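All protein chains but one are shown at their positions in the complex.
Every chain is named by a letter (A, B and C) in the order it is written, and numbering of its residues begins at 1.
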Amino acid sequence: MAKINIVQAINQALREEMERDADVIVLGEDVGKDGGVFRVTEGLLEKFGPARVIDTPLAELGIAGAAIGMAAYGLKPVVEMQFMAFSYEAIEQIFSHAARLRNRSRGRYNCPIVVRMPYGVGIKGPELHMDSSEALFCHMPGIKVVVPSTPYNAKGLLTSAIRDPDPVVFLEPARLYRAIKTEVPQGEFTLALGKADVFQEGRDITAISWGAMLHRVIDASEGFDCEIIDLKTLKPFDEETILNSVKKTGRVVIVHEATKYCGLGAEVAAFLAQEAIMHLKGPVARVAAPEAVVPMALLEDYYMPSKERIRRAFEEAMKY
Amino acid sequence: MAKINIVQAINQALREEMERDADVIVLGEDVGKDGGVFRVTEGLLEKFGPARVIDTPLAELGIAGAAIGMAAYGLKPVVEMQFMAFSYEAIEQIFSHAARLRNRSRGRYNCPIVVRMPYGVGIKGPELHMDSSEALFCHMPGIKVVVPSTPYNAKGLLTSAIRDPDPVVFLEPARLYRAIKTEVPQGEFTLALGKADVFQEGRDITAISWGAMLHRVIDASEGFDCEIIDLKTLKPFDEETILNSVKKTGRVVIVHEATKYCGLGAEVAAFLAQEAIMHLKGPVARVAAPEAVVPMALLEDYYMPSKERIRRAFEEAMKY
Amino acid sequence: MGEKVIERFELKYLQIVDEAGVADPSLISSFPDGLIKKFFEAIVLTRTYNERALSLQREGRLGTYASVYGQEACQIGSALALEKGDWVFPSFRESGVFLTLGYPIWQMLRYWKGDERGMKIPRDINIFPMSVPVGTHIPHAAGAAWAMKIKGHKNASLCYFGDGGSSRGDFHEGLNIAGVLKLPAVFICQNNQWAISVPRSRQTAAKTIAQRAWSYGFEGVQVDGNDVLGVYSATKGALEKAKKGGGPTLIECFTYRLDDHTTADDASRYRSGEEVKEWKGKEPLVRLKILMQKKGLLSGEYEKTVNEKAKALVDKAIEEEEAYPPSEPEDIILYTNSSLTPRQSREIKELGWQK
Partner (left out) sequence: MGEKVIERFELKYLQIVDEAGVADPSLISSFPDGLIKKFFEAIVLTRTYNERALSLQREGRLGTYASVYGQEACQIGSALALEKGDWVFPSFRESGVFLTLGYPIWQMLRYWKGDERGMKIPRDINIFPMSVPVGTHIPHAAGAAWAMKIKGHKNASLCYFGDGGSSRGDFHEGLNIAGVLKLPAVFICQNNQWAISVPRSRQTAAKTIAQRAWSYGFEGVQVDGNDVLGVYSATKGALEKAKKGGGPTLIECFTYRLDDHTTADDASRYRSGEEVKEWKGKEPLVRLKILMQKKGLLSGEYEKTVNEKAKALVDKAIEEEEAYPPSEPEDIILYTNSSLTPRQSREIKELGWQK
């Protein structure tokens, strides 16, 4: 099996799904000739032609809106938003239309779109290139939100997202794009949406994270008997896996790049405060960004949860 | 003191602030001659003229964006979004610009805008007229989010919001607009943002809610020794008041109209799971909408947390 | 060097039958009698439905309702130009379009009563659920047209919105994308002079909305929106052009909203009775009847039958609607996605909603 990075894994998933299903198309800014600013769609234009790999005007709400019309008509559009923050213009289309089309038409129409976007801090990008606003999408009934943390699950999860009959927001941790290479099978495979991975078993602490933070958590876990959960699907998250782990450890540390306030960590913690309170030995800790927008490159490293902050949270947890 | 309803209280606050400060202006769709579709801005055009009470084209992102430019130049625009769901096109302007202008310019510019909007279920409105997406705005660093529950605090909070040097999203529970009349002093007064009210003291349960749900909670509390907290400011919420109450009661029920998943209730519960876990006697309960978009009028009543559901949560809490 | 003119545009206005019922002789000739009668019958049905909906609303049997009165020609003229396989993207005021496509009337009423099942579109009609957020459906029409093009289907999409809707970013991005990709889409702006209380003159400083087409590299035309023949002709031409690969068209139907914005509105707060009166004189049915009379197409007998048939259809629909069983609360959750999340299943149980 070849070792590939996340960019290649996503590219492979797109390529294989496009080969398999003529209704799958790719659209967005610079996805064609340029192959995407991160080269995720590289080579697709050459292989599938300009009717299926489409460079669009610079118009995020238009792109999302058009994809909704396409999807209702019978295509399976995979939209690329160049960076997460540039999807904000499209939020109304995603929230008021994509998320609701099936419900509003009582099942007559559905909206099988995938909205891919790189997200997250840690790439020394310009302003608004490093937001982590997954919680906004998680708050929308009807929208699934998926984040891969490895090339393997990038491919499997994207394949599932494309085949899903409903809208999926697929968040790609830009920091990881080329940072890790792992073995990924050639040929199609899927990973069920809604299922978390227990990346590592442990008895003392349940550490919950996703995307780039998973790797920080792994780093930080040395010396702790830590059960590490990679959430993978942020909405709906895998309640069972989390609950089973917390019942065992009684200690929880949630780590994410986004700010705490109404972040996804809040939902995980609130879920546990409702469903697992009797199993908790101490506070549910969230290690997250401070209440501030993502800083520019020079301060970026301070913003992102550091290994040290995560370790401190583990140490704190072990006091209970 | 005259008894007035929330519509009148907001109208009074606008009127008095416009009299006091020539930089305060009102803009939005139908806010002028029509006085707003809920008549909140009635009479303002006549009094302050078309330069300060402005009917805009139907263009929510343009309205919000223009308000940002006005605010940076030195005005204090109060924007009306006709219904909460129609503000979604403006989310990028609010999140990427209004919320960040001070930070990005390291204090050179600030953005004293107020974005008012009716929200919430319970008015038998058409589709997309009854969303409760406060959590989206709460997740944006730099944005304050305020919800009044009575005419008195509608006036005091809006006055504070207008005077605040930073952007405030002011959510008006449409269901309450004309539902309650209370005594409200003529003349200016402010209510501090970031402070909750203990509406009623109690020893057994801390019930946390805001806006229209406060009144359901009050209704449901009969027979329980319930400390009822009206959050009023959703972002940043009053941690101290909540914490003090929970330390006393050890039992928490949070009630809101929005869906749970990454709703504001999650943040309150997560905050408690981190800061008050040792004081909690049982699970932190959230009574909220089910994971679905707001239904149309005929099913609407099922969607909104009912008195019975809230009472059940209280009963459940008392089991611990 | 210096200054030179590099582009010139002309905007045309089309009217086949004027307010007095006088028709342009060369343009009317292509209209068979049967078609003119179809126009008439559809307008009568729409008015009948609309009046009944308004009175049902007054009786508290429907929720807020948006009247179509005055705009029937825009809707019927364009909808009758559609062919099977074309797709329609309506705003919330397109009762005339729904009716002309044969949409079940009881479902329309059901929708306005506040029931999502009203927009469970029958399989043989290609219309989207009405779009409540103004203008947001315009990119959907572009997207469907794009899909037709990709799939090689020789159809088109037809999108309706108002003068207010033309101010939204969705209009711009949707039409621009349609222009770039040369999509088979026809955009119909019903400029009814008002967006709730905001007059057209405050919606944009442009003289017409039709002229915006040039911003997107395709053709625009303004049509007398109260002239059903004019609207039909413009739409038919635009749809044919679209299907032949000629790209999109923007049609501005110049018309007037004769009623309040919706039943929740009171238009007397912001516009004069004289204005309304003046426009009543231009409304679409009167002139069509004059034309038909001149052509000998409007016998008393025929008119009576048409009226009665319309009334009977609407009566029957009201009965059907009222006999329709209520939704289950569970339905609130059930249609969110193709399958329930574990949490949703739990919620259905906790709420005691399982059937």
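Descriptive notes on the structure:
The definition used in the following text is that a residue touches a chain if its C-beta (ideal position, glycine included) is under 8 Å from a C-beta of that chain, and two chains touch if they have at least 3 such contacts.
The structure displayed is predicted, hence computed values, not measured ones.
Although it is not drawn, the missing chain touches A, B, C when the whole complex is taken into account.
When the omitted chain is restored, the residue from C:E116, C:D170 or C:D331 that touches it is C:D170. Check A:P151, A:G250, A:G263 or A:P295 against the missing chain and you find that the one touching it is A:P295. Listed here are the chain A residues that touch the chain not shown: 29-30, 32-35, 37, 55-62, 85-86, 88-89, 124-129, 261, 290-293, 295-300, 302-303, 309.
In the full complex, chain C makes contact with the omitted chain through residues 1-18, 22-24, 26-27, 167-173, 176, 179-180, 182, 202-208, 211-212, 214-218, 222, 247. In the full complex, chain B touches the hidden chain at residues 25, 51-52, 54, 56-57, 59, 61-75, 77, 89, 92-93, 96-97, 101-110, 141-142, 144, 164-166, 194, 236, 239-240.
Everything below uses one rule, namely that only the chains that are shown with their structure count from here on.
In summary, the chains found to touch both chain A and chain C are B. With chains reduced to the mean position of their C-alpha atoms, the one farthest from chain B is C. Taking the mean of the C-alpha atoms as each chain's centre, chain A and chain C sit 40 Å apart. If you average the CA atoms of chain A and of chain B, the two centres end up 30 Å from each other. Chain C has its Cα centroid 36 Å from the Cα centroid of chain B.
Looking at chain A, one finds that residues 61, 89, 92, 96, 103-104, 141-142, 236 touch two or more other chains. Along chain C, residues 116, 133, 136, 169-170, 331, 336, 341, 343 each make contact with two or more other chains.
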